[in-house]
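A single protein chain has been omitted from the complex, and every remaining protein chain is retained in its original position.
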Amino acid sequence: MGNRSVVPFGPQHPVLPEPIHLDLVLEDEKVVDAIPSIGFIHRGLEKLVDKKDFNEMVYVAERICGICSFGHGFGYCDAVEHIMDIEVPKRADYLRTILFEMSRMHSHILWLGLMADAFGFESLFMDSWRVREKILDMFEAATGGRVIFSIVKIGGMRRDIPNEMLSDFLKTIDEIEKDLEIIIRTFLNDRAVKSRLCGVGVLTPEQVEALGCCGPYLRGSGVRRDTRKLGYAAYDDIEFDIVTSDDCDTYGRTYVRAMEILQSISIIRQAITKIPDGPVETLVKGFPNGEYMTRIEQPRGEACFYVKASGKKFIDRLRVRTPTFANIPALTQTLQGCDLADVPILVLAIDPCISCTER
Amino acid sequence: MSALNYTGRALKNLFSKPATTKYPFEPADFKERTRGHVENDMDKCILCGLCQMKCPTGAITVDKKEQTWTIRPFSCIQCRCCVDGCPKKSLSMGRKYQEPGEEKISKTFDLSDSQKEALAAQAKAAAERAAAAKAAMEAKKKAEAEAAAKASAE
Amino acid sequence: MLILLFLFFFTLMMSVVTAMIREEKLRGAVVITGSIVMMIADIVFCVWAFTHGVSQNGVMRFLPESAVTETCTYVFMAAEVFLFLLISVLSVKHGKWYCILLSAFGTFPVLWLDVTHKAVENLPMLKIDDLTIMMFMVVGIVGGLISIYAVGYLHDYHIHHKDVENRSQHFQALLFLFLTAMYGLITSDALSWMFFFWEITSTISFLLIGYTRKPEAVTNSFRALWMNLLGGCGFMVAIMYCALCLHVGSITELVELGPKAEGIVIPVVFLSLAAITKSAQMPFSRWLLGAMVAPTPSSALLHSATMVKAGVYLLIRISPLFEGNLGGIMITTIGGFTFFAASLLAISQSDGKKVLAYSTISNLGLITACAGVGQPAATWAAVMLLLFHAVSKSLMFLAVGAVENATGSRDVEDMHGMIVKFPKMAYVMTVGICGMFLAPFGMLVAKWAALKAYIDSNNVTLVIFLVFGSATTMFYWGKWLGKLYVVLHQSERHRDVVHKSEWRVMYCLTAMIVALCTLFPMIGSVFVQPVLSQSFGKTVGTIISENDIRVMLMMLVMIGLMPVLAALLIKNRKEKMTMAYMSGVNAGDDRHFIDSVGGIRPSYLSNWYMEDWFGEKKILNPSLYLSAAAVTIMMIVAVGGAL
Amino acid sequence: MERELKEIPEESLLNETQAIRAEGYRLIQICATTVKEGGYEILYTFGKGYDEMNLRFHTDGKKPVQSISHIFSPAWLYENEIHDLFGLEICDMVLDFRGGLYRTNEKAPFAHKEEEGK
Amino acid sequence: MKMSKSPWLLHYDASSCNGCDIEVLASTTPRYDVERFGVINTGNPKHADILVVTGGVNNQTKMVVKQLYSQMPDPKVVIAAGICACDGGIFKECYNVNGGVDTVIPVDIYVPGCAVRPEALIDGVVKAVKLLDEKREAMKNHASCEVHYSKKPEKEDK
Partner (left out) sequence: MNITMALVSILIYLVAAPVVGLAFEGYDRVVSARMQNRKGPSFFQPVYDLCKLFQKQSIVVNNMQTALVLGFVIFTIFTGCIFFAGGDILLVFFAHSLADMFLILAAYSANSPYSSLGAQREFMQTMAYEPMTLLTAIGFYMVCGSFNVSDVINQDVPAIVRAPGIFLGFCFCLLIIFRKSPFDLATSHHAHQEMVKGLTQDLAGNIYGLQELGELYASVQMLAIAGLFFICKNPISYVVAVVAVIVVYFFVLLADNIFPRVKWEVMLSSTWAVTFILGGGNFLILTMLKIAGK
């Protein structure tokens, strides 16, 4: 029967504000095969190490992605700090943790909104993004930027966040928590919403491990692994449980993300109460020499920053393996056999950040 | 499992005040730390060129000859690097962002007259010092040469 | 009267003559002239019958002298034995023993009836009324046109299908023979005569389906045979019962008994059984699909326009007997169900002929259901449906056949972009398809009348079947129509290998559709209403109000003006041409895009077929079982109740 | 977290990988680096729980590198990337884009180390 | 009625870091709600009046940007949102960044910022909208039309 057709999905496509391209092989509305192409926003920024010195690379690293900009800046600094054996002041570690978790919150809320948009629930999308603005306000107050912060540096933080501001944050976070209640309830309990999420893109724990997935995508399939438990920054001092879900489908992933927002709220509260006073940066002397790979938990999962340097102003190699990159093989797998109407949902399920994927 | 969870919020929103700002009909409110644009206090700048060197996008040009400091706001990524690195604290971050425009303008600032004078004075002083040093050096050389000549003569 | 005889024997003679001419060119000429003569005779006969007898008395019945009847009866008996032998020989050859049994069971009791003179005698054997005239128009004109079409078609067919032995003279001969039988069938009033022609058409259909002699064709032909023979057995039982218990021998007499007569239900259900097998209603629908292996002219003529109509023709004839009895319920349920189920099934088909086949089954279901209501208004709708369907559907078959010869495929998907590649054909098909389902074209009008009639007869189930069924009908026709209208820029045109004669035939049919749409109020009131008034014994009022007719004619005119308007528009506007949207990766035109690996790939989107929902695998068997159960139960109940 | 780095000869890549797979590791990443002295080194990182296992070998880039995508299925993505950015031939990938994954302005931009400095 | 009252917007991410993208999207959400000015975020070039491009362009997105631009009906305005779109930003030295959007299509309004602020974007849209009216006036005099199809179809499709 001659009813197989190939549809170019993306790079310009409204449910994918980012230019990923998929060749969807369709049979009616069924997707029988999907081939991704991810080269559209490749910039080649890893090669910038030849042109920017290791300090300037922080600005580049931050702009690997605008959503978890903080994490990328941090990850890069962490790797260099390891190579150079720099002890970061405790207060800086706590500030980093707080900002990191705020990033996670804003990223997950953003994701919830986009997901709502993907299944056509416009008011839910609007509501999520309304709440997110409050977090951006906090960012702006603390760092002066809404999405790109320019606040970490090798050896600590460029600016301190005063304690009064931190306690204001606590209040805002309470508000956010209240606002989120109905949003999370709609996502997790609404029958109509569940009908779009449950049973879509099922991957068993074995499959996600074999496909090398990470982040909420992994935990949504019941695997308990969260790189934060490695204890970088101040995570060692903070109590939190890894959120997992045994649903193994897009609903599970949604659940994990929704719960991680609440978890971040709790982490921020703990960190703000525990934060010590003191300096936020140490002096950095000399040039890095050696190699190191930092693994951190970005909102979308584990990101690896591999830095190799040979004692010069310019490092030899920076390689960033981002979570989306790791999840793309899983995406292609779940797309096979899904409905066309599920494609946006499945693409969003990995929370794609093509910017960092292609760098 | 429940249905129609969102009905209440939708209806409530309908009858409550929207969350929308009044911008552009009212001015936007920026936070104290907002990184909007780079300002240079031309009273303080010494045209050392450090900012030009540090800027990751090359948005700043310092022309020592013409005594101007130029920024291309359509290249500046508000990283605040120049501000932090300015030895004279002449740079600062303004809270208002650069206005959008039909052209990628660049803004050139002349050194303020007082600063020009100060710089000139400094330069003069430096030149004098240099001249003095030169003179001293030459005198020394001369002395040495003389001493050498003396020695060879002996 | 002479004209009728001429028509009859001329067609028969044509059959014999074509069978004997080997030389293709000559045969073609003979067939074309013969067909034209036949069509003219047919029209003359219709006009004559209409202006004489019929218009005055509403009906003409012929009571031939008994000597003639006698002779005919013997001829028929001989022919029947011959048919039986033919079937037996072929069945033995292919190891299908059960066909012999069925054939024997259908043939011999009737022979016995005639031989023992138990049959009712001194009957008016023939009857001509408006309905007959209408059928004559359909059979004669559509049949003639298709015979002409077949000349060119077969020529190409054998060019493309080298593996099939060229037996086109037989094919042509059988077509004429079939037409003869059809003429006989529609003029017969006596049940036994009708039965005789009935069996002939079954056999010819069997032979034509097996034309290619490929294994698949053989299997399908035997499936068609046994189902039709089974129907024949039903017919036979009805005849026996009528003769032995009710002492009637003709349809007219049977109808005169009225729906309330004692035991009437038995012949009614058995005749219905015969009718639903012939009209390929569920559960007997599968033979019609199998019949699609036959060359297209036979599909167009036998399996859509005429032979399958014999079943519903019979139902229309006896429709007054359905009022308020189990036979009626059985027929309406089966018909309504078939209408809905077959249209669902058609959604999942991409083979053009299969879509047509399912659509035929579906529409026949609608006609069946209409006839089964037993109300004049419903029967009016049935007759109109029959008329429109015959013309539109045969056009579609011919068009698909022509496309297949021109492009090598009859798949709907391959008609992608026809408007650019083969514009003439696209327009012809557009008329054919619109004729099948869109307002203000014929089928829809008839469907509308049917709907009204169902509501008025308080038949809730039928209304529900109809509303759902017409929605599904729209889907499968609509997506076919859509495929034709894809504009594929700069595509190569198909070479127009379709013969002039074929084009002429298709143009004729297209014109007929348009004419029918324009003239349907007149046809309805002049031809159909009188028949109904007479057979139902009451006057039948207007079915569709004048206002609506006016509105629809306006729509028709507007649609007619659309192309003109379009032409004007395109002339006077200068639009910017741009590429179709493909997410921004068109490869420089709007037929290709750049795929994931950087290659260039043609862009093409197929229609939806939704095998998982409407596929044959999903719903064919359940609906067959369901309908089989329904038929069995209702027959048992009806027969049991009557006895 | 345990972290281990093994330098291996190029030929034993498949064997080592196979063994690692058998131990229940997953693929974390593959990273190629241009070595100043010439050639490339390729670093494979595998993980099991929080533990990490690295393999590294040096290749001169003259003969194709074996793909491990038969052993670790997501490897095709990394390997295609390395092929496109470093110009290394990689053979037997399960999904081969043949250079179409990143359609970069210049071919294999990482193949050569640029002179340092701005 | 002025065109400026209903600017529909098409957003394309040519190679941005997402920072600008999410800010473009954020400007459609309740806080900034550009729909106050009639802006609808259509995903379809054929319905759009304003093309908002974020990020610099590379050879692969160059075609896409060009094509989207050509699919928009006149009058149309292009906004380059973010420093990357204006001149390549921090990535302008990357081997795979050709520079700002103006290397490919004419840009009407540059909106700076890294990331671009929603307020700036609103200002940009307000400016763009005025241009729409101007262009409409200019367009009344000449109607452009161009056809570009490949010469010959390669064989039959499917």
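Chains here go by letter, A, B, C, D and E, matching the order in which they are written, and residues are numbered from 1 within each.
Quick note on the criterion: a contact is a pair of C-beta atoms (placed from the backbone, for glycine too) under 8 Å apart; a residue touches a chain by one contact, two chains touch by 3 or more.
Bear in mind that the values here come from a model prediction, so they are computed numbers and not experimental data.
Participant: Given that one chain is not shown, what are the shown chains it touches?
Facilitator: A, B, C, E
Participant: Using the touch definition from the top, which of A:40, A:100 or A:121 touches the missing chain?
Facilitator: A:121
Participant: Take the complete complex as the reference. Which residues in chain A touch the chain that isn't displayed?
Facilitator: Against the left-out chain, chain A lists 5, 7-9, 13-15, 29, 116-127, 130, 192-193, 195-196, 339-344.
Participant: For chain E, which residues touch the unseen chain?
Facilitator: 1-3, 5-6, 8, 29-30, 33, 35-38, 40-44, 46-47, 49, 71-75, 136, 139, 143-144
Participant: In terms of residues, what is the contact footprint of the unshown chain on chain C?
Facilitator: Chain C touches the chain not shown through residues 417, 419, 438-440, 444, 448, 451, 455, 458, 460, 463-464, 466-468, 470-472, 474-475, 478-479, 481-483, 485-489, 545, 547-548, 551-552, 554-555, 558, 562-563, 565-566, 569-570, 573, 575-583, 590-591, 603-605, 607-608, 613.
Following the convention adopted for this analysis, only the chains that are shown with their structure count from here on.
Participant: How short can a chain-to-chain path be from chain A to chain B, counted in steps between touching chains?
Facilitator: The distance in steps between these two chains is 1.
Participant: Taking all protein C-alpha atoms shown, work out their mean, then name the chain whose own C-alpha mean is nearest to it.
Facilitator: E
Participant: By raw count of C-beta pairs in contact, what's the busiest chain pair here?
Facilitator: A-E
Participant: Please name the chain that ends up farthest from chain D once chain centres are defined by their CA atoms averaged.
Facilitator: It is C whose centre lies farthest from that of chain D.
Participant: What's the farthest chain from chain E if centres are computed as the mean of the Cα atoms?
Facilitator: Centre of mass proxy via C-alpha means gives C as farthest from chain E.
Participant: At what distance in angstrom does the C-alpha mean of chain C lie from that of chain A?
Facilitator: For chain A versus chain C, the centre distance works out to 65 Å.
Participant: Using CA atom averages as chain centres, what separation in Å is found between chain D and chain E?
Facilitator: Chain D and chain E have C-alpha centres separated by 38 Å.
Participant: Could you list which residues of chain B touch at least two other chains?
Facilitator: 19, 56, 77-79
Participant: Give the residues of chain A that touch two or more other chains, as numbers and ranges in rising order.
Facilitator: Residues 2, 11-13, 35, 37, 39, 42, 44, 47, 51-52, 59-60, 63, 127, 130, 133, 145, 148.
Participant: Given the complex with chain E, which residues does chain B contribute to the contact?
Facilitator: Within the complex, chain B contacts chain E at residues 18-21, 23-24, 28, 56-57, 73-79, 97-104.
Participant: Which bits of chain E are touching chain C when the two form their complex?
Facilitator: Residues of chain E touching chain C: 12, 44-46, 63-65, 67-68, 70-71, 73-74, 143-150, 152-154, 156-158.
Participant: State the interface residues of chain A toward chain D in the complex, per the touch definition above.
Facilitator: 35, 37-39, 42, 44, 46-47, 50-52, 209-212, 225, 227, 229-230, 293, 295, 302, 304, 306, 308, 312-314, 316-317, 319, 321, 325-326, 328-330, 358
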